[in-house]
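A single protein chain has been omitted; all remaining protein chains appear in their positions.
Right after this comes subunit A.
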Amino acid sequence: MSELLVVEDLTVTFPTTRGPVDVVKDVSFTVGRDETVGIVGESGSGKSMTSLAIMGLLPRGATTRGSIRLDGTEVLGASARELRRLRGDRMSMIFQDPLSSLNPYYTVGLQIEELYRAHRGGSRAAAREVVTGALRQVGLPDPERRARHYPHQFSGGQRQRIMIAMALVCSPSLLIADEPTTALDVTVQAQILRLLADLRGQSGMGMVFITHDLAVISSIATRVLVMRRGEQVEYGTAEQVFAEPRHDYTRMLLDSIPRIDDPLDEVSA
């Protein structure tokens, strides 16, 4: 399996009033084509910063060391122009909260269309055809009419479907999904997960799936990276990490998954 994304010794540093702080420290992992890699960790573990670094979307002031290569192209240190060409076209990202991630002032159709036209050009009419197709692909009923609606007119699950349609409209080779199901109802979560897995399978793209939920990771990822306080504490195949975790932290995370066959414990703390 040839590697699509290679992250080597990635360090992200933020300046603070008390000196620079490394929010991501020496993280290395790879994502193959046609593969899903899960990044797991609690809030503040640096998983989102890792994904923003890949997209070149780190907040102002952040500095990076190491290397991130997408299909052999170095992302760190790429010019703003090169990054713009990659973003949305070769790599895309979907976020935790689809409502706030869509601009409330514009129809969802326009928001997908502008991405497509930024990379592929062409007429609005042609782009609209593509948008309809993309919305149909993610299972949105009546896509032609719905493209003319605004984000607030959709349910949470539909909005995430729209975000997915947008992310995939240029058929990128890498999709980064940052907690895409966290803000959704449990039943909708399952639908979105299945949709992501299906679409990834059909297109053969690589996916980085970020979550704090190990149960979700086990169902979707082939490789898992566990992060804590900016550091990589465990990295291996999903079977490896789940069957024989090498690190105490991973074991703790695994133990924290509630099971239906768990003996009832007194609630502590």
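Basically, a residue touches a chain if its C-beta (ideal position, glycine included) is under 8 Å from a C-beta of that chain, and two chains touch if they have at least 3 such contacts; residues count from 1.
Everything below uses one rule, namely that contacts and distances are computed from a predicted model.
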What does the UniProt entry say the missing chain is called, choosing from "YeeE/YedE family protein", "ABC transporter permease", "RNA polymerase sigma-70 factor, ECF subfamily" or "2-oxoisovalerate dehydrogenase subunit alpha"? "ABC transporter permease"
Using the touch definition from the top, which of A:101, A:211 or A:250 touches the missing chain? A:101
Contact with the hidden chain (one of A:68, A:86, A:174 or A:210): A:86
Please pick, from A:7, A:40 or A:55, the residue that touches the omitted chain in the full complex. A:55
In the complete complex, which positions of subunit A touch the hidden chain? 55, 57, 80, 83-89, 92-93, 95, 97, 100-106, 114-115, 118-119, 150, 152, 163, 166
